[in-house]
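One structure below.
Note that this complex is displayed minus one protein chain, with the remaining chains in position.
After this line comes subunit A, so read on.
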Amino acid sequence: MLFDSNIFFAQLVSVDYMRGAALSVAVAIVSLILATVIGFFMAVGRTAKQPYLRAPAHFYVWFFRAIPALLVLLIMWNALPQIIPALRADWFSPFIAASVGLGLVEAAFMSEIIRSALLSVDDGQGLAGRALGMSPAKVMVKVVLPQAIRIALPPTGNEFIGLVKYSSLASVISLRELLTTAQVGVNITFRYAEYYAAAIVYYLVIVSILSILQGLLEKKFAWTSKSAKSKKSTEATVPAPMGIS
């Protein structure tokens, strides 16, 4: 049985694979957003002076770093609906369970990334912001975060790629993401090479697109007048009182 390129190409352009790939990416996006939000608060908690803020943040990171993602997904999908009746409703889909489960686990890792990014911003920055009369929240949003994001961007890109791959774990809770799609096909046709090769191509394409997007994003954070021009050329050239526009 040779590699049948017809089967390979048929799968490559099949709706099943595209839907599977889209699901994988969607799970990764949703869980990364969730992880970033939770991770931010955990990072702030861990750098806080107050012990009642530090302790829960520590506990969270300690807990979710220890538990395998697979186990979290199984708990999300099987155990939680038994305990919480509301989760037995239709809206609680494998997609939501997978996104939330992976997001909770990933938050522990994102909090580390965000914490070190926040710490890497020079103390003088906060000092300068406060000296102007900015509130602590304003200093965080307008001064510290933009600088921390630049630091956190490359490792976050890596985490995102990891999440795309981790989304395949969701096969255990019957989410038909990319790898499950391949596996289901294989179980029917036994064309292992063709189906797996198609999956490989999808993963490669997804990660390549991500890398390109990440590169573009990092350029935006170059903080030079050149990068700014392409961003908002109109605003940068507005002369003072009466615009020539």
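For this structure, a couple of remarks:
The rule is simple: contacts are C-beta pairs under 8 Å (C-beta built on N, C-alpha and C of every residue); 3 or more make two chains touch, one makes a residue touch a chain; residues count from 1.
The definition used in the following text is that contacts and distances are computed from a predicted model.
Chain not shown in the complex: UniProt lists it as "Ectoine/hydroxyectoine ABC transporter ATP-binding protein EhuA", one of "Protein-glutamate O-methyltransferase CheR", "Sulfite reductase (NADPH) hemoprotein beta-component", "Tricarballylate dehydrogenase" or "Ectoine/hydroxyectoine ABC transporter ATP-binding protein EhuA". Listed residues A:66, A:131 or A:188: the one in touch with the omitted chain is A:131. Touch with the chain that is not drawn comes from one residue among A:65, A:142 or A:219, which is A:142.
Listed by residue number, the positions of subunit A touching the unshown chain are 122, 124-125, 127-136, 138, 142-143, 146-147, 150, 221, 223-225, 228, 236-238, 240-241.
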